[in-house]
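Just one protein chain is left out here, and the rest sit where they should.
So, chain A:
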Amino acid sequence: MNDAHNLDRERFGAVLTLMHRIRAFEEAAIAAQKGGLVLGAIHPSIGQEAVAAGVCGNLQAADLMLSTHRGHGHTLAKGADPLAMMRELFGRAGGTCGGKGGSMHIADFGVGMLGANGVVGANIPIATGAAHGLKLQGSRQIVACIFGDGAINRGPFLEGLNWARVFDLPVLFVCEDNGFSATTRTRDMTGGAGAAARAQSIGIPAEEVDGNDVLAVDAAARAAIAAIRAGKGPVLLHCRTYRITGHTAVDPATYRPAEEVEAQRANCPIHRLRAVLALSGMDRAALQQIHDRAVQEMNAIAVQASETDWPDPAAAFSDVQDMGDPRERAY
């Protein structure tokens, strides 16, 4: 149990703010999608905010992070501008990727966010190689690689973890286990004891943590990152959480009983942190204000994004590659 009386209220007040901002960003995006403003699929991380906040809160600005198709929370937590992110979801100019990527390919290299990825597990070798590149250059930066539970059944999980161990690379692997591989229960598709056991079998220290308890995630991430910075090589954190929404924002997720989802709503990481902060003596009005400000911020951002211009169509032909004409023989 966490001792509420010894809680660093200022720090975890900021964590609560971040978690509310992530939640509010995604709720604004879902509302915007219903209004036809978000054109492509979005994969909400509602209920999983403690992983983003607990892990990324322990990274330094210069550290790098790679995320998944369900990556809005990680990206915000690494410091990306939510207006640029919302513009990206809306396909507008000034989006993080100029409207070329959308939700599944948000990247912001300026804050060390090396990309969400549309292919499950594909970020694992890339994160490993990013750490390899940093090590070759004598950097002190580390890399956090966040992936879902489904990714541990792909080959690149084995290849990347083995590689990180062989080369003793500064990588924090985070399995954000929300229980579902798209619409299938991961436990029905997974042999053995799962992510941590697989990591341990190739010599990578691994820890399981309640992914809805941001204090636990924070403590585990802090310890893991300290070990990685001390040059001990990769560590894996297996954070057990729950995906409150369906696979995408439009998936009704009727493949699971309503009682299960209700029970998990009661286990919401934001509610849990609010309860701890209240117990520590934080004013209820102050807690409510954190929520309200986050909602106001993200709703205003959605309006602002909707008022932004579309990208110049000519941008469809830029940043393909330096050589050759992308229009050759087309149309």
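One rule holds for everything that comes next: a residue touches a chain if its C-beta (ideal position, glycine included) is under 8 Å from a C-beta of that chain, and two chains touch if they have at least 3 such contacts; residues count from 1.
The definition used in the following text is that contacts and distances are computed from a predicted model.
Peer 1: Write down which listed name, "Pyruvate dehydrogenase E1 component beta subunit", "histidine kinase", "Mov34/MPN/PAD-1 family protein" or "Sugar ABC transporter permease", is the UniProt protein name of the chain that is not shown.
Peer 2: "Pyruvate dehydrogenase E1 component beta subunit"
Peer 1: Who touches the missing chain here, A:A226, A:A263 or A:V320?
Peer 2: Checking the options A:A226, A:A263 or A:V320, the one contacting the hidden chain is A:V320.
Peer 1: Among the options A:V119, A:A226, A:A263 or A:L279, which residue touches the chain absent from this view?
Peer 2: Checking each option in A:V119, A:A226, A:A263 or A:L279, the one touching the absent chain turns out to be A:V119.
Peer 1: One chain is left out of this view; which of A:A107, A:I225, A:C268 or A:A305 touches it in the full complex?
Peer 2: Of the listed residues, the one touching the omitted chain is A:A107.
Peer 1: One chain isn't shown here. Among A:E159, A:E207 or A:D251, which residue touches it?
Peer 2: That would be A:E159, which touches the missing chain.
Peer 1: Since one chain has been left out of the picture, which residues of chain A touch it in the full complex?
Peer 2: Within chain A, the residues that touch the unshown chain are 64, 66, 95-101, 105, 107-110, 114-115, 117-119, 122, 124-134, 136-137, 139, 143, 155-156, 159-160, 162-163, 166, 318-326, 328-329.
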